[in-house]
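Apart from one protein chain that is not included, each protein chain of the complex appears where it belongs.
Now for subunit A:
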Amino acid sequence: MDFNGFRVVWEGLTGHRGWKPLWRDPDPKPAYDIVIIGGGGGGLATAYYLATVFKEARIAVLEKGWLGGGNIGRNTTIIRSNYMLPGNQPFYEFSMKLWETLEQETNFNSMVSQRGILNLCHSDGQRDAFRRRGNAMILSGADAELLDTDAVRQMYPFLNFDNARFPIKGGLLQRRAGTARHDGVAWGYARGADRAGVDLIQNCEVTGLRIEAGAIKGVETTRGYIGAGKVGVAVAGSSSRVMQMAGLRLPIESHVLQAFVSEGLKPCIDGVITFGAGHFYVSQSDKGGLVFGGDIDGYNSYAQRGNLPVVEDVAEGAMALMPALGRARLLRSWGGLMDMSMDGSPIIDTTPVDGLYLNAGWCYGGFKATPASGYAFAHLLATGQPHPTATAYRLDRFARGLPIDEKGMGAQPNLH
């Protein structure tokens, strides 16, 4: 127990000189059994579950910047399991169950808040589709409720119910969904992994993969060569760049997604609301800022920033759904790199290189998957077999004609 009321008071009285860093800052050893590339949510969760659940030793996480500095620190913090297809929904429900015990597991306040997510529908056809999705969710063990207009009005009376183009006809509610403190998730996993003996090595960029006779031997980094029995790649938007070092081309394009936060307001939105028809979703952080976003910009990008047309599009969506938002001022906006796969679903699989494993293709939905992504990747690294909920996330599923196309858009990443 590092944090408790007595400790906070004591440190407050003694000038806060007693706090210690939450994890070590070790130099890389010459070799490890398992090297994870990428110290974000996925990489840290993988290392944590490898060390704690699968009892692996000699593990390192290599991060080119600082821990949790990528998409785990740039998302809009929503957790949910409201997918439909059989390859997806059990996995996300597994993730939801891990979220529900995450704080007890890592003993870190990740502020997991099951405040519910409401997807709005605007037509009979969309309601039918939501009913089908809700039934698929229930079949996987998740919860789902179909609300009519009056029930939505009771929850959020300030929405624009009579919009001429998109009148609100109801919604699909998942009460167990919600939000979590994204940085706290990364820090909880990082501290847990560090205490279990994992070396978290920051400012260590991988510059090459050493492959001999079709098997991985280690990684070249800016801090020297590091030998490795197995290498797991969990680098999200940079997946194509890292796997190119192994001579592999991926079914992935990197795109930019923007997010926004308003000035702090008094509590007004207690759950998460999504307005898919208008490319807009919103929740309110515990600090009071409205956190919202929309669609990806739609063109390949590694810039970690987007352009103004999407800002305008999101603002229009906001005004169409919640006219009162027009009185709030935008505090800041930012962009993150999305590893958009060809079917909008992720990849957790082995690769043609022996000992090289890939965890990628999370599109704009990786945050909610963080616990299960790490667990399933650790399962694959430790046992060589995919986790039972992640058997469909194969790298060769496109060639075999088994994509998991949740939105039915085909092989066009900017439409997912």
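In this section, a residue touches a chain if its C-beta (ideal position, glycine included) is under 8 Å from a C-beta of that chain, and two chains touch if they have at least 3 such contacts; residues count from 1.
The definition used in the following text is that contacts and distances are computed from a predicted model.
The unshown chain of the complex is recorded in UniProt as "Sarcosine oxidase subunit delta", chosen from "Serine/threonine protein kinase", "Manganese/zinc/iron transport system ATP-binding protein", "Cytochrome c551 peroxidase" or "Sarcosine oxidase subunit delta". Residue-wise, the contact with the chain that is not shown comes from A:Y299, picked out of A:F3, A:W66, A:F158 or A:Y299. Only one residue in the set A:R241, A:R332 or A:K407 touches the chain that does not appear here, and it is A:R241. When the missing chain is restored to the complex, the residue among A:N163, A:Q202, A:N307 or A:S333 that touches it is A:N307. Although one chain is hidden here, its contacts on subunit A can still be listed: residues 238, 240-241, 244, 249-254, 298-303, 307, 309, 342, 398-399, 411-414.
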